[in-house]
Every structure is written in structure tokens, then in C-alpha cells.
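Removed: one protein chain of the complex. Kept in place: all other protein chains.
Presenting subunit A:
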Amino acid sequence: MGAAALRALPWALLLLLGPLLPGQRLQADATRVSEPTWEQPWGEPGGITAAPLATAQEVHPLNKQHHNHSAEGHPKPRKAFPVLGIDYSHVRIPFEISLWILLACLMKMGFHVMSSVSKVVPESCLLIVVGLLVGGLIKAVGEKPPILKSDIFFLFLLPPIILDAGYFLPLRQFTENLGTILIFAVVGTLWNAFFLGGLMYAVCQIGGSGLNHIGLLANLLFGSIISAVDPVAVLAVFEEIHINELLHILVFGESLLNDAVTVVLYHLFEEFANFEQVTIIDMVLGFLSFFVVSLGGVFVGVIYGLIAAFTSRFTSNIRVIEPLFVFLYSYMAYLSAEIFHLSGIMALIASGVVMRPYVEANISHKSHTTIKYFLKMWSSVSETLIFIFLGVSTVAGQHYWNWTFVISTLLFCLIARVLGVLVLTWFINKFRIVKLTPKDQFIIAYGGLRGAIAFSLCYLLDYEHFNMRDMFLTAIITVIFFTVFVQGMTIRPLVDLLAVKKKQETKRSINEEIHTQFLDHLLTGIEDICGHYGHHHWKDKLNRFNKKYVKKCLIAGERSKEPQLIAFYHKMEMKQAIELVESGGLGKIPSTISAVSIQNISPKTLPDSNALSALSKDKEDEIRKILRSNLQKTRQRLRSYNRHTLVADPYEDVWNQMLMKRQKMQQAELQNAYLTVPANRIDSPTMSRARIGSDPLAYEPKPDSENLPIITIDPASPQSPESMDLSNEVPKGCGGLPPSPEEDEEGLVMRPKEPSSPGTDDVFTPGTSDSPSSQRMLRCLSDPGPRQEPEEGEPFIPKGQ
């Protein structure tokens, strides 16, 4: 019942929107003053049709009159003071924007409710259909539906999607396959453009009167617009089919990197179309400009990325605006690249990739979550809006249907893609270790979807110079519809039919991490022994350089020296802790206890048996059980990119309460137990881990006498944890381990290992002001280990994300 109501809601909203959407220009003057770009998108509205607006118009002049009256003091018949007035023009633009976005979100919600449909039809198709419907509705009412303006698309709708993709790009697979991706992106797109342009020219020549006037350059321009694989469409479709990472990164990487080619070709042909003749010099310049555009874009992105990383180094006191830095710097990179006609997409990707490892090391956990959520939210909404607008623009735009042109475009597009992929793969396989099978090739060819970028580029064309723009638009829309609908819908069953390898749902484990690092070093070593300066050799050199110089500049404090493995381990621990909280783990020992415990592994290696005896046996067991369950709970591997699944939030309120209770309990304990410090400390790190688990906020080891930096857990503020404003601090503080109530009785028996005195006063000492890390947010759980000098590891590839 609820579902039915939910389903009805979007449609109801649509009906509501119909009359309201077309621009009601009450006070035309007032709105003309506002930003010009916003005026156009909504097209030329007709007259005012809806009833409520009539009253608005009445009221407004009334107000005016009233003012005149008071200002000039003319004796006029007094009207009643308008208790309730309507002034729509005032908020018109933001109101309409919000309505559109709301429509997009409701549609998304609706599709997930109607899960039966969305299983078969990819979301992008449904959204286009909705757009068509909305457009049709608007037209039926008599208004002119808005068209997707290129400015809005390129400046506001596209960047979030690209940033989301770039920031969470799985760098390891990307760099491993970079050669392949580049060849597909550059050579493939060039091939597509020229092949298609040339063939279309031939078609135009023989196509009859309607087409004869279209020159070669115009056709080449058309070819270059439509040849580029669209990242938005690829993302939208590939997301849902969960294909294996290699194919995903190949097609997706291609769609990202071909932007440079598209930009160059587009500008090139646009310029050339005005020339009478194209000389060799022009062609050489065009060729050069490709390098300028792509490398320049990357350069701009890298600069902004480094600046962002550097800025994030100092944000330890103002955690709240950290996400903003990431977004703003990336967006500025995009805009700056666009100023110089460089590839904005590449700039955006480059900045995201460069800033990520350093920013992630500097910012708090909450900021990290915020960034992730915001990026996914924006990109999700953007994508929805784009597809809806594609639908609406189809209805709204002027079309010129020419059977020959459209059908031959479609045909040649497909042929070009297939041929291109086949030939290039044959070439690439000579150099690849993991060859691309025919199945892979088919998916790559089939996944070459076209989307809104092609549409917007065409829309940008100047009508005077390209009077066949409408025909181009029609053809492009047809191709887009075909690829999104037909290819998008059929790719999922095809993937199943061909038994293409799907994404492996492996859980990132500490073992895997260790082995991967080990393997990297091994392979580097073998390469050195062979005397072969290969892939691993250079990667290793880059890592060493990064560790030695770059990390020191860009990462705040001691974290710059933290080895990769340790950081990963801490991240994992924290994730487990969060999951434990989610499952309501306070006080409960989960039932899924495996039989393996530390005792089973290594009965001989537990140190200091006399230290252990200070602890009662069952306490030990309980602690071990908790540890076991911690380590064996299913860990969500944070996929590099998945729109619909994010790590769930820890239940912050419950957690806060738990922590507060713990604090109170511990303080009480502390008073009692102050004088009963045992002589021996428990050294086993597993014990200390459990201890830390019980005591996330209070634990603070005294700095070592040698002043080794220590990882501390502390809430954002340096105040004493004893203060009862814990509720303020805790939300800013991030995931500590949930307390386990068994520890209470121990109090101080199980102390975490400290380099110096075993004094209990450390626990609640607010003396964080002297510790260098005092201001820092909990980003990773502590093991009581000082972080130290540079070590190997891959900074650019944050494992476990």
C-alpha cells in the first residue's frame, strides 16, 4: 500500500509541475536583470496561463501602488493591507531549479521502489523516458519545454560526475592498463571520427539534394562529436552490471581520456569549417594542440591537486571545511582548464588523483565520509538530471529528420566502433601480458555508449555557420537513444549469456595486503636482478621519491612517515569497530564466534606468562572472543566506485551515549583504582588492542622520553575527556572502538603498552597540548606505536580505501 502511494507520488508531482514549470514571467523586467544564462534554459515562455498567477499579477501592482501612495502621498482610495501576498518572480529561478532536482530525486526513488522494472531496464533509460514524458506534458500544456543548455551541462552538471569518478579512480588498475586505455582513447576516437566523418561525407554526396551541401569539414566535425564514448552513459550502465574490474576500467578510462581528443577535434573542425582551405601547417598545429590540450589539462589538474594537498595539511583546526577544499580546488582546476580550452575532464581527474592520497592522510574520518557522500550525491543527482533533460530536450528541440543521414550515422557508428576495437586489440595484445579475449573485445565494443556530451557539443554549434545543426542534433539523439536503450538494456543479459567474469567480491584482508606488498618488492627485486628496468622498477623509484620528499611536504605531522601497511591495518581496525557498533555490539558478544583463537595459533609465543596471570582466565577469554569476532566479521571492502552501496553510518547517537556511559564508569573506576597499579604490564598487543577497544577516548599515552611521536586517539578538542561536553566532541571524533564492558572491572590491569611509565595518570591527562598530535582527529586507531621514518608502500594506491 505504501509502495503504491509512493509510486503515485512522482506522477502526481509531474502533473503539478506541468502548469507550473514554464516560465511565468510576471515581472519580466525583474527577471531579466538576473543572470542571463538562467533565462535561456527555460526557453521562451508563452503567456501566463495558470489561475493563481492572475491573482499574483493583481497583487503585485497593488503593492506597487501602495508604495507609490506612501512615497508620493497622493490621495488615493486606500486598499486593505495585503496580509497574504504572492511574489513568485522573486524566487522563480531557484524555485524551478529545486523543482527539477526534486523531480530527479523522486524519480530515482520511484525506480528503486519499482524494482521489477529497474532490474530489466537500466536507470538511464527510465530517466530518459521520464524526460520525454515531462517534455511532452509541458508541450501539451502549450509551453515550450526547456532545453539542456550547454553551459549548464558543462559547468554544473558534468563536473560532479567526473570528480566523483576521478577521486575514486582505482589507480592500480588504471595505471596497469594505461597503455591500453590511451590507445583506445586516442587512436580509437581518432579512427572513429575520421572513419565516420569520411563515410558520412560520401553518403552526403550521393544522398540527394537535402544533403549535398554539407561539406567534408562539417561531416568531420559531426564525426568528431559523435565518436567519443561518453563517461556518464558508460558509468550509468556499467555500474549496474558489475562487470569485472579490468573491463570496467578499460571502457571507463577510455571514456575519460578521450575528452582531450574530442576537445581538440571539435575546435579544430569548427575553426576549419570557416576556412576555405586547410593547409599542412594547420594540420600540424592541430596535432600539436592535442598534446597541449591533454598535457596542459593534466598539468593544471596536478597543480591544483598539489595545492589542495598542501592546504589540507593545515586544516587540523577547522575540520568542518575540509571537504570544501577538495571540492573547490577540483572545480577550480576544471574551470581553469576550460579558460584555456584545455581538457577540463583531464584536469579534474588529475587533480582528484593527485590530491587524494595526501588529503586522505590529513583529513579526519568524518571529512572523508563527507567527501564521499557529497560526491556520490552530487554525481547521482547530476546524472539523473542529465538524462531527464536529454528526454525533455528531445521533445523540445527542433528536429530535422532525414532518413538517409540518420540511419547511415547509426550504422557507421556501430561499424566503426567494432572495427576499431578489433584492430586495436589485435595490436595491443602484442604488448599485453593479460591478453584481451574476444569476449572482452565484444564487451568493450558494445560498451561504447554515446551520451549527453555529444548532444551538448552539437548544441554549442553556431547556427549561422552550421545550418544543418538540427539534422545533426536529430542524428545524435537517435544514436544516443539507440546506444542507451538498446545497448544499455541488452548488455546485462549478454554479459550473463557470454559468462563474462563479474566483479569479484573479495574482502580486502590484511593477508592480502601483506602479500601484495611482498609481491611488489619481490618483483622489483627480480627485475633488478634481471637488469630490466620495468614497470616495477620505476614504480618503486617513484614511491621512494614520493616518500622521501613529497610526503614530507604534503602530509601533516607524523603521519607522513607512517608506513602503508600500518595505516591500512588501522583503517581496517576502525572499520571493524564501526561495524561492531552498528551491530549493536556493546555488551554483546556476537554469536558467530569461530573456534580459532590466539591460543590456537601460537601457544608458545605469548610473552610474560606472569603478566598474564595477573588477569583472570575468563576475562582473557572474553577479550579474545571479542578480538576474534572483530577480525572475522565480514568486512566490507570499499569498492572504488559504486553508486548505491556505501558503508553505513555508525549509529552515532547510540554510540555517543555508550561512550558517555563508559566515560562516567571509567572515571569512577579510576578514582578507586588509582592506587592499585600492578607492577607488571601486559605486553601482548592483542591485550592492548582490547584495552584500547574499551577506552577509545581516554587513552593517551605519555610521549616517550625520546620524544617519539605517538599515535593518539583524542577527540577534536584538547579538553579533558572528563568534561561532560563529550557529546559535542564525540561526533567530531571519529571511530574509536566501542567499549566493552568487561574491561570495567580490570580498570587498569590491562594497560596498553607505553614506552614510558606505567602510571595511570596518563589515561585521563588532558595534557594533549604538548603532544604534537594533540589536535588531530582520530583517523586510525592507535596501536601504541610511534610512527617513524619512510618506508616502502604505495602512497598513490591507498589500499582498503
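The working rule: a contact is a pair of C-beta atoms (placed from the backbone, for glycine too) under 8 Å apart; a residue touches a chain by one contact, two chains touch by 3 or more; residues count from 1.
Heads up, the rule we're going with is that contacts and distances are computed from a predicted model.
Participant: When one chain of this assembly is omitted, its UniProt record names it as which of these: "Prolactin", "E1 ubiquitin-activating enzyme", "Small ribosomal subunit protein uS9m" or "Calcineurin B homologous protein 3"?
Facilitator: "Calcineurin B homologous protein 3"
Participant: Among A:102, A:285, A:514 or A:553, which one touches the chain that has been omitted from the display?
Facilitator: Only one of A:102, A:285, A:514 or A:553 touches the chain omitted from view, namely A:514.
Participant: Which candidate, A:102, A:178 or A:522, sits in contact with the chain we can't see?
Facilitator: Checking each option in A:102, A:178 or A:522, the one touching the absent chain turns out to be A:522.
Participant: Quickly run down the residues of subunit A that touch the omitted chain.
Facilitator: Contacting residues on subunit A, toward the hidden partner: 433-435, 504, 506, 509-512, 514-519, 521-537, 540, 544, 561, 563, 565-566, 569, 594-603, 605, 627-628, 631-632, 683, 685-686, 688-689, 708, 753, 783-792.
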